[in-house]
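All protein chains of the complex are present and in place, except for one that has been dropped.
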Amino acid sequence: MQEMGFQTAGYEAEPPEVMARNINVGVRLLSAAMVSFFGAFLFAYVYLKERDAGAVWRPSSVKVPTGTGIGVLACVLVSALLTGVAVDALRRRGEGAWRGPAAISLLLIYAALGVQCYQWASLPFTPGSGPYASVFVAWTGFYGGVALLTSIYWLQTMVTGSFRTRHVPAGPVVSVAGAAGGEGAISGRIQVEARSFAFYWYFLAGVQVVTFLLLYVVA
Amino acid sequence: MSAAAIPAAGPVREPWWRGLGRFNVFTGIVLGIGGYLIGALVIGHVLSKGIPAQTETNQNDIEFVCGILLGIVGFLVGMGFLNYPIARLTGAAPTLREKEEKGIARYFTLCTDHKVVGIQYLWGVLFFFLVAGLNAMLIRTQLLYPTEHFWSADNYITLVGLHGTMMMMMTTSMVLGPFGNYFVPVMVGAKRMAFPRIEALSFWLLPVAGVVLLAAVGAKGFPTGWTGYANLSVQAKLGMDCYLISFALIGISMALVGFNMLVTVYTMRAPGMTWTRLPIFVWSVIATAFLQLLAAPVLIAGMSLVLLDRVVGTTFFMPFSGGSPFLYENLFWFFGHPEVYILALPGFGLVLEILPVFSRKPLWGYRLAVAGLMGVALLSFFVWQHHLFVSGINPDLRPFFMFTTELISIPTALVFLNAMGTLFRGKIRFSVPMLFALALFFNFFIGGASGVFLSDAPSDVSTHGSFFVMAHFHYTIMGGLVFAFFGGLFYWFPKMFGVHLNEKLGKLQFWLFFIFFNLTFFPLFAVGMLGQPRRVSAYSPSLQWLNDWVTAAAYMIGLSFAVFVVNVVYSCFFERRRPEANPWHSKGIEWQLPTPIPVDNFERVPVINASPYEYGTPEAPLVANLNPSHAEVVAAGG
Partner (left out) sequence: MSTGGEGGLKVPPELRRIAWLWLVLSVVATPLVVIFVGPLLPPGSASDAAHGQQQDNTVMVAIVVPIMIGLLLYFINALIMFRGKDEADALTDGPAIRGQTRVMVLWIATTFVIVLLLAAWGAYELFPGEEGAGGGLGSAPISVALPANASSALPVQVIGQQWTWTYRYPTFGGVETTELVLPVGQEVRFSVTSIDVIHSFWAVHLAVKADAVPGNANVAFVKPVREESSTVRCAELCGLWHGHMTSRLRVVSPAAFRAWIAHEREKWAPIQHYLPAYKPTYAPEPTYRAE
């Protein structure tokens, strides 16, 4: 979101750490908004389950698709772990070491989305089979559609950018007036964004753990 | 980099129609319509095959919703919102033409200049206000008679829904949209908002939501009013989908605005802009932004769940299939009550910003005002069940919610105290902005006092769901926010457009508005207490004379807005009075800048030396040092 301030003669450039702070603060606020968003699903889950814990909540014909659920959870957790490894490598050995684990992490998010899609396609019940089925469809649907897709977009941009500029010597961390920084500006972004992304993705992995516990374990 | 190409704004002028082909409203509309057709006729058609509930009734929600969603995507693509993500996804350097546009054209494109977005918001909001206001006139016309005379019950109920929904959607951005986007970056000494593209997106979702909502008229309307209670909304006709999608879009827009404002104020403040030097308006924006960020996602989720019930066939709100209408009421009001403070708080901030300027006194009790705004914001998350006192949900919690609701009057009363202290021994000027600001306190007191009756659980039994409630929230929202909005508009119009609005016409508008606003809504308290429920197209004939009185007065409110339109046209195109650099002799930082404010606001990062309320302290420095030396920047912690 940065290269906005294009160069106008006589106007001072922005301090480079501004973007880093914007993204860093922004990602925390984004997570807070996500808490509210998934909180609504959590509320629906608790409210409907408490009101009717008997046969209507989850009739015996509604089987919990645990296998695919574990698949999604495993992909997300390993991916989050690799994101941590990547950030650590970035700090110690620079962007080159970040690229590999980050790319695998990205593939795992794709895999999570793939497993999720397979689960929807082979769902052993319909959305209308009671409150549990409703909450299941809505919750996994929005987790896949909002959480996984935004993470994929963000990580994909970083990975792609990093691979494309891997032969370019790293420029200044951020060049504000993008023109001056050239390609180096893009490679510099990784330094700024990787840690913010890791925060976001840890948070979403946490959401996935809660999802798993409620939708598959407690059901 | 395209940045290099900018100075070459050479003598070669393209024919105007060439511009239509690039990303702007025109391409947006074309792709939007295309998206709708593909979504409805192809994707939706395929998806709904074999689902008798959709295909064998006379309304196919899947086709309709797919069409609208893809239409929205098409519009955003046509506006150019995907250019940057795609450029980043492919690893290419993003193109940078968002600020290049000059002239009128940039108001119809994705523009990342926060001042352009502010003005886009202003006209968008005024347009919404006009349409929804006309709806109000049509509603009042119906209520001239105790039974249906002018509209069928069908049209009437849709008018009520449109009026309520449009007003509620529009007022969430009525102050934060125009004035927040335009002035918050300036007031904190920043050159831009933190996330300019998100800022542009938050605006462009507004007209999209407006169009989608108005499309409900062509899709058999919706019968639920602005609250959209399930399960009435689940059984309603196609127009309901329009309501759900557009309200969710506004929720996204709200969350984005809140997000952007918070980051901007937190990270982009100029050196020396400490938290205690922040203008009180910015503080009110912070409080509002918190509410928007945390409450709007619940709205988005709630709307999505209803949409799922209608389209996918889930049973969240279907009482006989394990769902519960109470779930919707809780979700909706958990958003809905913070929402009404999203409307009220920026109004408070605006009037507290205006009062010191026109009383020539520092804002009395600045910290208390901040505490008041934050207190309201915090408490507003704990009061939502006061909308449900007679619903049968958790009746045992009524004392708790009654108490938290009444607690809100403490921080609200602090705002009154700030105003009273600021006026004390001041040198009051009755310019138009000041008149509007003062009127807020009169109106809001009546709104607040009637709120006490509503918050009281026993008394609420009779007033709930009646015209009493309706009068109450018009007193707080219209009497509070709309008055503050006009005050702010008259105050900042010279800065935003370089034109001074005519004072005489402004005063005429004010007095018409103020007097007839009270003559309209005060009798409605009585109407409600005497037994007229909200949103009815038929009422007891014994209440006809009161209703006729209200309708007549409401027409006069309409007249006052006509005066405003005349004022804008007259001042901008006929009188064209160029304002002085600082027409109100304000100490605010925005008045130190040239008019119009340059694209990047400040040539150099300014250093803030004082609070903007240093009236009566002759030795106080100017608020901002616009051309600081390096040493000064370092000294200020920059």
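Going by the order they are written in, the chains are A and B; count residues from 1 in each one.
FYI, contacts are C-beta pairs under 8 Å (C-beta built on N, C-alpha and C of every residue); 3 or more make two chains touch, one makes a residue touch a chain.
These figures come from a predicted structure and were not determined experimentally.
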### Message
Going by the stated contact criterion, tell me the shown chains that border the hidden chain.
### Response
B
### Query
With respect to the chain omitted from the figure, which of B:26, B:127, B:445 or B:497 is a touching residue?
B:445
## Note on the structure
From B:252, B:457, B:559 or B:572, the answer for touching the chain not displayed is B:457
### Query
Of B:531, B:596 or B:637, which sits in contact with the chain we cannot see?
B:531
### Message
With the missing chain put back, one of B:178, B:196 or B:421 would touch it. Which one?
### Response
B:421
### Query
Considering the whole complex, which of B:314, B:466 or B:567 touches the chain not shown?
B:466
### Query
Since one chain has been left out of the picture, which residues of chain B touch it in the full complex?
53, 57-58, 153-154, 157, 223-225, 227, 229, 231-232, 234-236, 318-321, 324-326, 359-362, 364-368, 388-396, 398-399, 402-403, 406-407, 409-410, 413-414, 416-417, 420-421, 423-430, 438, 441-442, 445, 449, 452-453, 455-462, 464-466, 529-531, 533-540, 585, 614-618
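Heads up, the rule we're going with is that only the chains that are shown with their structure count from here on.
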### Query
Mind pulling up the chain A residues that touch chain B in the complex?
1, 3-8, 10-12, 14-15, 18, 21-22, 25-26, 29-30, 32-34, 36-37, 39-41, 43-44, 47-48, 51-52, 56-57, 126-128, 130-131, 133-135, 137-138, 141-142, 153, 156-157, 160-161, 163-165, 177-179, 182-183, 185-186
### Task
Could you pull out which chain B residues touch chain A in their complex?
1, 3-4, 6, 85, 88-91, 93-94, 96, 98-99, 112, 191-192, 194-198, 255, 259, 262-263, 266-268, 293-298, 300-302, 304-305, 308-309, 312-316, 321-324, 326-327, 330-331, 334, 599-600, 603-605
